[in-house]
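As you look at this complex, bear in mind that one protein chain is not there, while each of the others sits in place.
Note that the chains are named A and B in the order they appear, and that numbering of residues resets to 1 at the start of each chain.
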Amino acid sequence: MTDAINRRRKIQNTVWLTLTGVASLLVVVPLILIFYHLISSGAGALNVAFFTRLPAPVGETGGGMANALLGTAQLVFYAGLFGIPIAVAVGVFMAEAGRTRFGSFVRLVADVMNGIPSIVVGIFVWAWVVVAMGGFSLLAGAIALAVMLIPMVARTTEEMVRLVPKELREGGQALGFTRWRTTLGIVLPAAKSGILTGVLVALARIAGETAPLLFTAFGNPFWEWRLNEPVASLPLLIYQYAISPYDDWHRQAWAASLVLIGLVLVVNVLARSIFKNPYRSR
Amino acid sequence: MKEELRKLAGPAAFVFLLAGCWSSDTPGDAAAGGETAEGAAGQVTLTGAGATFPYPIYSRWFSLYSESNPVRVNYQSIGSGGGIRQMIEGTVDFGATDAPLTDEDLASIPGTLSIPTVLGAVVVTYNLPELTTPLQLDGETTAAIFLGEIANWQDPRIAALNPGVTLPEQDIIPVHRSDGSGTTYVFTDYLTAVSPVFTSRVGRGNAVSWPTGLGARGNEGVTGQVRQTPGSVGYVEQVYARQNDLPMASIRNAAGEFVAPGIEATTAAAVGIEARIPENNDFRLSIVNAGGPGAYPIASWTYLLISPHMEDCARATALLELVEWALMEGEGDAVALGYAPLTMEIRVRAMNALKVVTCGPENRPVIDPAETFGGIEWPSRSFGALFPKDAGGQSG
Partner (left out) sequence: MASRAETTPGGAPPAAPKKSLRALVPSRARGNLADQVYGTLLQGCGLILPLLFGFMILQIGREAWFAVSTFGGGFVTSSSWNPVSGEFGALPFIYGTIVSSFLALAIAVPLSVGLAIFLTELAPLWLARPIAFATELLAAIPSVVYGLWGIFVLVPFLRSTIQEPLSEALGGVIPFFAGPAYGFSILSGAVIISIMIVPFISAVAREVLEAVPRDQREAALALGATRWEMTWHVALPYALPGIIGGSILGLGRALGETMAVTMVIGNRPDIPVSLFAPGYTMASVLANEFAEATGDLYLSALMEIALILFGITLVVNVLAQLLVWRVSKRGGQA
């Protein structure tokens, strides 16, 4: 009798554990499929024209996404410019005041803000900036991306600052440093590689955001440097081209996606190489 | 690695900041006299938004024009509803719509001119690769399809209109616009004219409540969906169907003949429209359900929305010169794509209507009131040569 039960248990064991393997396969398969299509459909369109030419009129082939590449770079740059200082300051606050009620509250707000749908952020910035400025603009798009960036980087900054061992702090205080000098002069520099990692990863994430840009940056078929004019961006063009009927546009959309993903990959690898945590006891 | 990044960051930041702060041509930049300094090398940038119906020709026009003139036009095709809305919000220099402004909308932007630019047609396109000849449909059947009353391609009502054609046994998947669309307006304008059931159940408008089917964004989106979905049927501007080699149904017009979409058929639909334009040049007119010989029943022209007063004279001048070029010399490009040209009389009247536009704080007229207009005529006979495939399908 026990043999029968044990046999059944063994079979159950094998079945369920195999199922977990199947689950893992099911998760990895879409990734492989996505990359397969990115490369097979997109690599072919990654030619010089793609990187250097402006979009062609509707229905014509031969255009490129040069201005969208620049536009995304600008959006990310300005978003970082506005957002990173604020985020780091908030992160330091959360790390220092983390145990107080106010600090925990701010942390909750940051986590909640990380979960706000990006389209809602876009609508908020539309109501605030676009309406006030009287038009769509690079600035509005950058602000929308900054609003998404700040809670992300604030949290990672907090975690990195927390990771700095308290011996360093105590060493500073033993030497007579006041609190602010300890934080700014010892703790922050010690945490800086971790903070940089968090910043890079967040910048890569916002580079791919589309929804916040729909009603802020709006789009532009030309080169644009000015802050108060609409600007093109890679994700917006991918969206526009993907839902269109033109094969040439589809190919360009795949190519642009490949570029975006390549960027994200590069940043993630970079982040890992920068942040070799000497403090983690793993 | 880190060091290299840091070295790059500085110069990159410097370049961006410098470029971003160097701003000329800011909107609403009203220096004395209403004349603003034009941007680098006299560049004027215009922003426009609206209809997807004319987007192929607008993007072509703006690209051509900027090659030999220092004017850049940033036109975003977000649908007629979007064009009207952005005009009301004042975020663009001009709008574009196929749906005429309602009196309500006009009340928010009083005096806005609706200037026709080209004639186009809304075609019923479908994804049935088995069919070798275009489908024939009439108004009531089309309405029934989009109402969901006809759910299969083998329905007897469709078969009756297409004798001798083997229709596939397949579900019909209608595709409509999910955004505020002038194309929807024109299509529903036609359907409400020919089907009382459609009028009571759906009605006419930019954004109506469709009983069934998929929603897609822009003419581009509907065309894309129809291409992707077997058995689907959608309504798009003619040029989109042509550019993507999609079949177009021949629709039975008010005179009883099945008319295939084409430039001549569109032009035939607009015959006599000049007489209907009132003295005050209010161009908001409908030409659907036309009954003349060879007239395609779902045709319309499309409008540019231009404000009667613009603060920035450089932009106002640039815009109106662009419109003049497009109307007087650009109709050929429209024809090459598949739109039908406006007659010279309409084009001249449109330019004359623009004479009321003023600019700057002293309200000076942009166009000299004494100016006269002339350009290239487009005789309607020669279109067959441009689109030889049409010659076979046309009846009349």
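The rule is simple: a contact is a pair of C-beta atoms (placed from the backbone, for glycine too) under 8 Å apart; a residue touches a chain by one contact, two chains touch by 3 or more.
Note that the structure is a prediction, hence the values are computed from the model and not measured.
Of the listed residues B:Thr229, B:Gln243 or B:Asn281, the one in contact with the hidden chain in the full complex is B:Thr229.
Across B:Pro168, B:Gly203, B:Pro293 or B:Pro365, the residue that sits in touch with the chain not pictured is B:Gly203. Of the options B:Gly180, B:Pro297 or B:Gly360, the residue whose C-beta touches the omitted chain is B:Gly180.
Although one chain is hidden here, its contacts on chain A can still be listed: residues 9-10, 12-13, 16-17, 19-24, 26-28, 30-31, 33-34, 37-38, 41, 86, 89-90, 92-94, 96-97, 102-103, 105-106, 108-121, 123-124, 126-128, 147, 150-151, 154, 175-181, 183, 204-205, 207-211, 214-215, 235, 238-239, 242-243, 250, 253-254, 257, 260-261, 264-265, 268, 281.
Interface residues of chain B with the unshown chain, by the touch rule above, are 78-86, 88, 104-105, 151, 171-173, 178-180, 203-210, 212-217, 224-225, 228-229, 231.
The definition used in the following text is that only the chains that are shown with their structure count from here on.
Taken in their complex, chain B has these residues touching chain A: 1-2, 12-13, 16, 19-23, 25-28, 45, 47, 55-56, 59-60, 62-63, 72, 74-76, 89-92, 216-218, 220-221, 223-224, 226-227, 239-240, 243-244, 246, 337. Partner chain B is touched in their complex by these residues of chain A: 56-60, 74, 77-78, 81, 130-131, 134-136, 138, 193, 196, 218-222, 225-230, 240, 243-246, 270, 273-274.
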